[in-house]
Every structure is written in structure tokens, then in C-alpha cells.
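For reference, the structure I am asking about is given below.
Missing here is one protein chain; the remaining ones are kept as they sit in the complex.
Labels for the chains are A, B and C, by order of writing; each one numbers its residues from 1.
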Amino acid sequence: MRLVYFARVREALGRDVEDIDFPGKVQTVAEALDWLASQSPSHAEAFADRSKLRFALDQRMVKPDAAISGASEFAIFPPVTGG
Amino acid sequence: MRLVYFARVREALGRDVEDIDFPGKVQTVAEALDWLASQSPSHAEAFADRSKLRFALDQRMVKPDAAISGASEFAIFPPVTGG
Amino acid sequence: MIRVSIQTEAFDIAAEAAMLERLGVGAVATFTGIVRADDGVTAIELEHYPGMTEASLSAICEEALQRWGLAGCTIIHRVGRMEVGEPIVLVLAAAAHRAATLEACAYLIDRLKTDAPFWKKEYRGADAVWVEAKASDTQRATRWD
Partner (left out) sequence: MIRVSIQTEAFDIAAEAAMLERLGVGAVATFTGIVRADDGVTAIELEHYPGMTEASLSAICEEALQRWGLAGCTIIHRVGRMEVGEPIVLVLAAAAHRAATLEACAYLIDRLKTDAPFWKKEYRGADAVWVEAKASDTQRATRWD
């Protein structure tokens, strides 16, 4: 699955994209964040405050309890601030 | 006193301005209309439906009971329809 | 900044907006009214009361400036004959934040329709009729009282 990061999250991770194969037990957005946070300190730090994160699966906004299976693009970013 | 007419009122009277010396007993806008209507059939017809007339004294909108004394310009016109 | 203009020629929305954008604001809203081909209308003609019109539009702008804390406010109203599709009136409002500018534009156009001495004649080919004042316009304007 392709992960894409924007804004503060992108800067915190030092990358805008990475390809991740989640283990089978990781089924939801929230579980994916937990798993990523366990893999590296930079992910742990970037995802520490979940209230400041928003998610999109294949470019549709989803809640943390959304199932990730079947999605090819998983975006993690801060609340939006356009306009 | 200079009377000025606009739109339908102007067309009904066939003029856009006329100078009138009202007799002393004519004190309000409504009395001025009554007096003008008594002077000619075209004024009587143009002023027949008072609900379709609006008035300004020296370019300020006034009600029919406003006193005309002191004003130099007295405008009579239909309700406005700009924009 | 208040700017009022009564003119026969068309207006330049980009130039008018740019004038307000230079005021250091965060938001500029505009509204343009255009001649519609309703019920076979082919053109309109607008008459006004020179002098009183400018004073009336300036007073409407002044009220909007106070009420919404605007940095600037513009009303451009055309007079004379206009064909279907031509713009008739342009109002603009500039302020720090967006809500003030959009509400002020609604105020400016609502007030203008009931308070400013303009009269509209509709042409359907060679036929011409004076437009009657709309009760809905009077009703709409009362919400600002």
C-alpha cells in the first residue's frame, strides 16, 4: 500500500511517500497508525497526537475506524487549512 | 418651487420639470398633489393613484404629510426599481 | 474607502476589485446584476435622479461600512439602455474577514433596490413598459432594519 504524507506530517517524517506492506492483523486506519508508530521513532513522534491527524483512503476522507483493505493509497495529514 | 418628475410620472405629464408657486394654504406634499390635480387633467391623471407615488424634498425621501415650505426642489416619482 | 459611480458605460470588475484589494484586507466580495431575458425581455433602460442617486448610494455605503466594519465599499450602477446579458450594477465590499463582505454585498444590493432613485423600463422588441416595484424586494430589505 502506498502511504502519502502532507504538510506537518510530511516534514516530521522527512518524506512524502512510502510503500508499506501491513501485516494481516492491521485492519483499520487506527491500527495502521499503531503499527507504523511501533516501527520507528519518527513515525511514533509524527503520529503522537491523533487529534491532529486526518486520513484519506484512495483520496476519500475516512475516520480512524475505516478498514484499509482494498485501498491502494493511504494519506495521512493534518486538519486542512486552505482558503 | 421647482418640481421634477421621473419615469412613468414624467411620461404621464409630458415634462420632467416645472416651476410652481403654490398658494399659501398648500402646506404638505399631499396638499400640493391635490392642488396640482385641480389645475389640469393631466396632473389629475398622473397623481390619481397615490399608492404608486413617492416624494423627495431637496433630494430626501419624505412622506405625504411632510411640510413643503423651505424646499426648493420637490420630486414626484414612482416606487424605485433599480439594481 | 467609499466609491460610488453612476455611468452609462460597462464597468471593469477586475479594476474595481484591485482597488479594494490594495486596502490590506483579507476578503473582497462582489455582486453583479445582469439583464435577464425573462418573459421575452430584449433590453432595459434605466433612468435616475441625478444628485439624489449619488447621495443615496453613498449613504448606503456609509451604513454598510459602519455596520460591518468594512475597509472599503463600492457601488457602480449603469443608466441608459442595456441589452440582455449586459451587466447593470456591481457592488463590492472589502474587510478583514469573509462573512462581513458577503453579508455587506447582500445589504448593498437589497438596499439599493428599495432606496436609490432608479427606474427600470423593460423592452420587448419595440414595446416598453415601466417595471413595477417588487413586494419581495421591499420585504427583503426589511431584514436589515
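Convention: contacts are C-beta pairs under 8 Å (C-beta built on N, C-alpha and C of every residue); 3 or more make two chains touch, one makes a residue touch a chain.
Model, not experiment: these values are computed from the prediction.
A.B. asks: Give me the visible chains that the unshown chain touches, in label order.
C.D. replies: Result: the unshown chain touches A, C.
A.B. asks: Going by the contact rule already stated, which one of C:Ser5, C:Thr32 or C:Ser58 would touch the omitted chain in the full complex?
C.D. replies: Answering carefully, the residue with contact to the hidden chain is C:Thr32.
A.B. asks: When the complex is taken as a whole, what residues of subunit A touch the one chain not shown?
C.D. replies: The missing chain touches subunit A at positions 4, 6-8, 10, 56, 59-61, 75, 77-83.
A.B. asks: Would you write out the residues of subunit C that touch the absent chain, in ascending order?
C.D. replies: 12-14, 17, 21-22, 24-38, 85, 87, 96, 98-99, 101-102, 105-106, 109, 140
The criterion applied here is as follows: only the chains that are shown with their structure count from here on.
A.B. asks: What whole-number Å value describes the gap between the mean CA coordinates of subunit A and subunit B?
C.D. replies: 74
A.B. asks: With chain centres defined as C-alpha means, what is the inter-centre distance between subunit A and subunit C in Å?
C.D. replies: Distance between chain centres, rounded to whole Å: 49 Å.
A.B. asks: Among the residues of subunit A, which ones contact at least 2 other chains?
C.D. replies: In subunit A, nothing touches at least two other chains.
A.B. asks: Residues of subunit C that contact two or more other chains, please.
C.D. replies: none
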